[in-house]
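Below you will find the structure I want to go over with you.
Heads up, one of the protein chains got dropped from this complex, but the rest are sitting where they should.
As written, the chain order gives the labels A and B, with residue 1 at the start of each chain.
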Amino acid sequence: MELKINGSTHQVDAAPETPLLWLIREDLGLTGTKFGCGLAQCGACTVMVDGMAVRSCVTPVEGVVGREIRTIESIESDALGQRVVAAWVKHQVAQCGYCQSGQVMAATALLQRTPRPTDAEIAAAMTNLCRCGTYNAIKTAIHELAAG
Amino acid sequence: MKKAMTCLALGGVVLVAGGAWFVNRVVYSPLADAPLALSPALIEKGEYVARLGDCVACHSVAGNPPFSGGLEMATPMGSIFATNITPDKRSGIGNYSLDDFDRAVRQGVAADGHRLYPAMPYPSFSKFSDDDVKALYAFFMKGVTPADVPNKQSEIPWPFNMRWPLALWNAAFADSDPYQAKPGQDEQWNRGAYIVQGPGHCGSCHTPRSITMNEKALDERNANYLSGALIDGWYAPSLRQDPNTGLGRWSEPEIVQYLKTGRNVHSVVTGSMTEAFNNSTQYMSDDDLGAIAHYLASLPGNGKDGPPWTPSPAPVAWSSPGAKTYLAKCSSCHGQDGRGQGQWIPPLAGASSSMVSESSTGINATLNGSDRVIASGLPDAYRMPPYRNQLTDQEIADALTFVRSSWGNQGNAVEANEVRTLRDKTDPASPDPIILHMR
Partner (left out) sequence: MMDSEHASVRDNLFPDNKPVNISRRKFLLASAGIMAGALVISFGIPIQPARAAQMPKPFVPGTRVPAFLEIRPDNTARLLSPFIEGGQGIFTALAQIIGEELDLDPAQFVVENAPPGDDYKVMEKGGRFTGGSNSVRSSYTTMRKLGAAGRLMLMQAAANEWKVPVQQLTTEPGKVIHQPSGRSATYGELATAAVALPVPDTDAVALRDPAQFRWIGKPVQRIDVRDKSTGKAMYTIDARVENMLYAAVQHAPRLGLEVGSLRNEAHVRQIKGVHAVEWLSGAVAVVADRWWIAKRAVEALQVDWLEPGPQSTARYMSAEFSTEAFVKHLGELPGEGETAETKGDVGSAISGAGKTVSAVYHTQNLNHAQLEPPSALARFDDAGNLEVWLPNQAPDLFLADIARQTGLDPSRIKLHSPLLGGFFGRHFLYPNASPYPQAIQLAKAVGRPVKVIWSREEEFLRDVLRPLAVVRFRGALDAQGTPVAIEAISVTEGPTEGIANKHGAQLDPTALEGLTGKRYDIPHKRIAQLYQQTHVALGYWRSVGNSINDFLYEAFLDELADTGQVDPYEMRLKLLRGNDRLTHLLQEVAALSGGWKRGPFTAEDGSRRARGVAMASPFGTETAVIAEVSIEHGKVRVHDIWQAIDPGSIVNPAIVDAQVNSAVALGLSQTLVEQAVYKNGMPVARNYDLYRILPPDLMAKVHVKVIESGAKMGGIGEPPLPAVAPAVANAVSHLTGQRIRSMPLSTYTFDT
């Protein structure tokens, strides 16, 4: 199978139901995308597929062949990603950091589709769990980004 | 079909005794005195017949010896427990002769003459062929290991625990003849009809029951047959050619695939069907599965579905109360378009559970998730998680209402009190794969 990840093409050999997460992490060595629950409950594995936030632990690879997959490793390859990371740094969001790849991807996907999200849209898009409780910092960073 | 017939309304059949001779008579077995050699080939055939009948689902519990009984079936009058059917001479059926065995399987009468509760699907099993009963007997006598696990007493109190009225019930509602090939239908159709009506006892779950708890039909001559029914908090959908609430949009190969692998592009086994798949249908031969599909495809729809579902171009109501919950909790797997992910995660768009008026399956799956589907010994890649601790009754009702009214689905709205009722009566599915062994 051929996967398009962060602008380049990779051949992977895997059963069609294999979750995208494990191919990203183990076959491609892109370990920024995290395994948290394997059940679409926490969002640590969030990547973007054709611009949409997707939980890669419940994404069978056969469904994303030929689509544009973007992981945290390429987050600063465009202006929006750079802005999101800058906001995360400015507001000192991360603590243990384990969920933050997913948080940044979810935020970037939201802002890419909806540059000026409402509070309700932010709440609807930012459902990833953070055990360190960085929710308020995340909220502050996104509201600032949403304000332009 | 585990726990099938749990709602047996015994009170409805407590009638004036129609004659003691009738209810206490020794029923006739055509296999009395039939000579039988319990050969390895016959034992092996019997094991296959036991798979067709899914005996293990009720007569075994995980962690106990195979067929040593114990599965609890709740009835309104108290729990009853599946019995030990290992060849143990004290606790099991080790002392059964072939005709004792036959009377139990096909007529619901135990060796000591007491009537079995029709939780044992003998109204269907009566269609077993003589040969299959012999094979089954061979397997249970020689293929199964004796286990001295005592039976648990039923918790049904007097007078409802009297068994003799069941004889009258049987006389009224149970067939007593083995399956007869239907002239004018080909061999494959007849083989399919035999499995579906007899050993497979599909109607135990999929055929609606009347007030007296008997299945409204036992074969295709009646349009109620396999037309869908509520069972144990799940809705077993129509297996007829209804395009939206039945199998009308499934090809025969897709039916075979579903029964063989537990999944196809339309659906993944859920609820009680997961157990039927894990323990029974996947073990059936391709020929038998083809026959089942062929037979089911011959059952006409009831005409109430309207035109077949197609993806609706109408915009999805993202501002509806359930949409927020759907996006947060459901869409990662089932998709914002409700289409699921290939055969791995089932679609909700166009799914019979989204279209049928009974909403139990959606509610139950959302509250409790689903049991692991184990195909060819390999547990499923993705499981449905239980949401009972994350979502309120209202949130679940709203999310399901959203699902049932989006993407062309035409299911009715779900009320919070329906969720409440099922929440109290059910438990979450285990995340562990559960395997019931037959040997």
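Some points to look at:
Going forward, a residue touches a chain if its C-beta (ideal position, glycine included) is under 8 Å from a C-beta of that chain, and two chains touch if they have at least 3 such contacts.
Note that the coordinates shown come from a computational prediction; the quantities given were computed from them, not determined experimentally.
Partners of the chain left out, restricted to shown chains and counted across the full complex, are A, B. Taking the complete complex into account, A:E76 is the one of A:E62, A:E76 or A:E121 that touches the chain left out.
Touching residues on chain B toward the chain that is not drawn are 369, 374, 377-379, 381, 385-390, 392, 394, 428, 431-433, 435, 437. Taking the whole complex into account, chain A touches the unshown chain at residues 6, 8, 10, 14-15, 18-19, 22, 25-39, 41-42, 44, 71-76, 85, 88-89, 92-101, 104, 123, 126-139.
In this section, only the chains that are shown with their structure count from here on.
Chain centres here are Cα averages; for chain A and chain B they lie 42 Å apart.
Looking at the complex, you find that chain B touches chain A at residues 324, 327-328, 332-333, 336, 341-342, 344-345, 381-383, 385.
Chain A meets chain B in the complex at residues 16-19, 39-41, 52, 54-55, 58-60, 62-63, 124, 127.
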